[in-house]
Structures are given as C-alpha cells and as structure tokens.
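A single protein chain has been removed from this complex, and every other one stays in its place.
Letters A and B mark the chains as written, and numbering starts fresh at 1 in each.
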Amino acid sequence: MLFYIVKRLGLALLVALTVSFLAYMLVFLSGDPALALAGEGARQADIEMVRKAYGLDRPIPVQYADWLGKLLSGNLGMSVYFKTEVAPLVADKLGTTLWLGLAALGVALVISVPLGVLAAIYKNSWIDRLCLGVAVLGQALPNFFFALLLMMLFSITWRLLPVSGSGTWQHFVMPALALGYYAAPAFMRLIRAGMIEVLSADYIRTARAKGLPPATVVFKHALRNAIVPVVALAAVQLGFLLGGSVVIETIFALDGLGYLAYQSITYKDYPVMQIIVLLLSVIYVLLTLAADIANAWLDPRIRVA
Amino acid sequence: MSAQLPAAVVLPELEAVPAAPAAWRQLLRNKALAVGGGMLLLLIVLAILAPVVAPYDPYVQDLANRTVPPVWYEQGAWLHPLGTDQLGRDYLSRLIYGARISLLIGLSVALISGLIGTTMGMLAGYFGGRTDMAVSFLVTTRLSMPVILVALATVALVGGSLWVVILVLGLLKWDRFAVVMRSATQQVRALEYVAAAQAAGASTARIVLTEVLPNVLPHLIVIATLEAASAILLEASLSFLGLGVQPPLPSWGLMISEAKAYMFFSFWLIAIPGTALALLIFAINLAGDGLHQVFMPHERS
Partner (left out) sequence: MAGETVLEVQGLHVDIPVASGVLHPVRDVSFQVRRGETLCLVGESGCGKSMTSLALMDLLPRAAVRRATTLRFLGEDLAQASRSRINALRGDRMAMIFQEPMTALNPAYTIGEQLIEHYRHHRGASPADARSRAVALLEKVGIASAAKRLGQYPHQLSGGLRQRVMIAMALMCGPELLIADEPSTALDVTIQAQILRLLADLQQELGIAMVLITHDLGVVARIADRVAVMYAGEVVEEGPATEIFATPQHPYTVGLLSCIPVPGHTPPGGKLGTIPGVVPSLVGDLQGCSFRDRCAHAQPGCSRTIPLRESQAGQQWRCVLSPEAEAAW
C-alpha cells in the first residue's frame, strides 16, 4: 500500500503544479494586466512603470517561475486592494471557510444517511419513492435562491439567526444549510445503492440468524460495508463545497475565503485571486488523495493484506 | 492497460446498451421522462414563442407602475399577472424571455462542453495507453479547479456578456463528458463488432463514427441533459453575483439579484424567477433520470 500512496502523491504533485501554472495565467485573460493595475486614464509612461515594477515585462515562463519560487518560500505576494500581504490575509479567512465546508458536509450527511438507509430498507415502496423525490427536488433548487429563502424565514420572519456577517456559530447555520443541502442527494443515492447491495449479502443473513437487534444488523453490519464509497465521496464533495462557498459566503457576508475571492475578483486584485484559486485547488488535490487512501484503508482486505 | 482515474471520479457501472428498437419504444412509457420531458417541451415552446406569448416588451420600463404585486395579491391586477419589477417592467414577460436565456445557455454549453469532452473521452477510451493517461491527467487537473471561482474570475477579467458566459462554461464543463464517454467507449471497444470491423480493414475514423458512436450515444444524451441543467444553475449563480449576463437582459439569476434589495417587501420578485429556475432544473433532471432508466435500466445512477 505504501507504493500506492507514493504513486498517488506524485500524481497529485504534478496536478498541483499544472494548476498553479493555470492559476498564474488567469491574470492574462484580461489582456494586459499592467493596464488594469495602472488604472483608468493612466498614461503610457505610467503603464510602463507599472509593468516594470511588477516584472510584467519579462517572458511568461520566467514570471511564472519567479512567482512559484516566491510561493514555495512563503512569499504569497501583496494584495493590490487590501494593501497587505496575501499570506496573512488568506490564512485568516481559510479557517472560516474550512469550518463552513465541514458544517455543510455534516448537514449533507445528516440529511442523506437516514434517507438513504430508509430508501434501501423499504426499496421500491412509497418511502423509497418519497426519498428519491426529495433528492430530485433538492437538486433542482438553486443554492443562492435557497439561501435567500432561509434568510427570509430564519432572520426576517422568525428572527432566530443573524442576517449576515461572521463571528458566532449562529452565523454559520444558514450558510451551512444553504451550502450542504445540495450535496445531500448525491450521498443519498450512493448510500441507497450501497445498502441495497449489502443488505442482500450472506453475512447479513448470518447476523439476523444470530438474533441481533434489527438496528444492529442495519447500522453495525450493513452500513459499515456500504459506507466505504461514501467516505471517498465525502472527501471529494468537501472540495466542491469549498469551491462553491463563493456564492454562499458572499450572500451572507461570511468572512471566509470565498467572500475574499469575490472581493478580489470584483476589485481585480490579481495576486489574491491567483493564490485563492491555487489554494482551493491544492486542497482539493489533497482531499482526493485522502479519499483514495481512505478507500484502501477502510477495506480490511487491503489494509491487512 | 488504462490509466487510473482517482477514486474521486466515481464511474457509473455500465452495461451493454440495449438493442435500439426496444429502447425507443420504452421512451414514451417511462413516467419520469414523460413528465419531465413534457414540462421541458412546454417551456421550450413558450420560450420560442416569446414574442407572441409575452404580453409586454421585457425591456420597457414604466416608472409609474413600479413593484406592482402579482394578481393574487390584493393590489394586483390582471394587467400585470405576475406584477412588475423595481423598474416597472412586466414580470411575466421578463420571465418568458428569461426562459430563452436559460435554455440557450443550457443547450450551447452542453453542446460545446459535450463536443470537447466526448472527443477527449472517446479518444482516451478507444486508444488507451498514453492518450488515455494524457486525458486522465487533464480531467484530474480540471476537476481540481473550482469551476465557479475560475468562471467568476474569467468573466470579471474579460467582461460579462451572454456569449462570454457560454464560452467560459463550455470550456470548463467538459470533464463529466470525458469521464463517462471514456468508460462507455472502453466498453464498446471490447465488443465483438468492433473487432470485426477492424478485421475487415475499416479505418479508425470510420469505426469510431459508425460503430462506437451510435452505441455510446445513450450515455452521451443522459450526461448532456444533466450538464445542461448544471450549466443553467451556474449561469444563474454567476448572474446573481453580477458576473454573468448583464442588465437589462432578463436572466432569471440576474432578476433575483436585482430584486434582492426589495425581497423583504416584495417577496414575489425573487420567488417567481427562483421557482421558475427550480422547475426548469427539475424538469431537465427528471427527463434525464427517465432517459437513464430507459437506456440503462440495470445501472446505478
């Protein structure tokens, strides 16, 4: 299994490198970054000065290598808009987004596990169809619309939660719900399919023959085997959730990486933009790596060879 | 020998595609497809006939009649069945014209990304070896990048418009096509009639187009519907954040964004386009599920 990990690490590294290059190249989409940095109405001489100051007159591979080098030695650049170093800026917000992502994942699992298990046990009955129906409806609701609905209900009508901002755990409730519900259907289908297959296995019949309580049979014996692909999916979904946090954080003005990304994009703050794209991508790469390893580890047949 | 995609890319288990005649007959009997397809067809017809069906011009402002509520409220009237927005524009008309935008987005993005992804996937699946490794690497790299973020950044830098959004999304959302088409092609390739065609000396291009493509078509159609729905949602999100379609176009996401400030007093301003979006996505997903059931009855989703 060690060889497997090493191989996957190598691939992950390669992907991270490629993404870093793409993230860097993002800047050049608008044409001439020096123009944007210099601002509107700048004279040609000013633009040239800006170009030299930011090293934008060098060939692109050199620029990239320089940027990458600085990155690896801890220098993440300087924010154009916030006028501070990028590293502390990003580090400050990263925690919030990670918590949001985990909370959203929790929401998704809390919804999907019971529904998936129920749908599998009562396969093809009205319960099953109801669960699947909920799943399809859930995926049809746009998350920003759902976020606004939550806001109307919990903040305005019932005054239970703060409308926006960050600071307390209550600020995370609606964002977590708005971000997490969308991932639930995918989990539900996976759990349902896995449970259906596992429930017809011989060892489930053995567990029943031993007179174990039905709950033990379902959760200890069946779910334990059905959950393996779910763990891998959870790691991957966390990556997607982190990426999708942009919209939700912006709506709720939750001070995380997504909101920072939105601000940096709006203010054309390239250095911050590049770092955030790179950071989220690297996190995703690490999460998929973790998913692969978890997959192998959860199966005793692989773990204890 | 094929490259390993990380477990993150969950591949559906594929079965051989059923014979063509039986499948087409079943298309009409499947409930999900009937309901979803029906709703979708209705929306498409409404969208195409927008100039005929919509009571007003969606861009004409009537500042004397701002935020008039829909007909089911007390102050509403049949003059504007769905009310007017904050600039006095008729909401029903904007809704119908907005359907055009959503459907156009869905179709174009599915087409562009479908073309890119299917080509990559089929090449990887058919030739295997290094081609496969290269494609798998590209897919893994693309999957690592957060789509919304990259799309937002791109639109912000290049400038927002309908066509920019279509292009950006089309160039980003090919990954699922590539993955599924690769699997499907690998499966079909292993079947006998491909070997027979090869033995008969047919050129690769011919084999791919005449033998492989017709048999991976069902998978392609199912994925295309799901990706179209996803693209519509993405455009709505982008427009909602102000980095998608630009005003005064009646994109449903943009309508919700513009109405955000008024939602406390004029809830319908966000409820109506939001519900429309949900219904459209629901219809497409339902139809896609139905197609999946008809074409691939023994597969898990």
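Throughout what follows, a residue touches a chain if its C-beta (ideal position, glycine included) is under 8 Å from a C-beta of that chain, and two chains touch if they have at least 3 such contacts.
As the structure is a computational prediction, the values presented were derived from the model and not from experiment.
The undisplayed chain touches these shown chains across the complete complex, A. The chain omitted from view is touched by exactly one of A:R43, A:K83 or A:R301, namely A:R301. Summary of contacts with the chain left out: across A:L2, A:A45 or A:A209, the touching residue is A:A209. Interface residues of chain A facing the missing partner chain: 201-203, 205-214, 216, 220-221, 224-225, 299-301, 304.
As a convention for this text, only the chains that are shown with their structure count from here on.
Averaging C-alpha coordinates per chain places the centre of chain A 22 Å away from that of chain B.
For chain A in complex with chain B, the touching residues are 8, 11, 14-16, 18-19, 22, 26-27, 29-30, 136-137, 139-145, 148-149, 152, 156, 189-190, 193, 229, 232-233, 235-236, 239-240, 242-244, 246-247, 250, 261-262, 265-266, 268, 273, 276-277, 280-281, 284-285, 287-289, 291-292, 295.
Those residues of chain B that touch chain A in the complex are listed here as 6-8, 10, 137, 140-141, 143-150, 152-154, 156-158, 233, 236-237, 240-241, 243, 253, 256, 260, 263-264, 267, 270, 274, 277-279, 281-282, 285-286, 289, 300-301.
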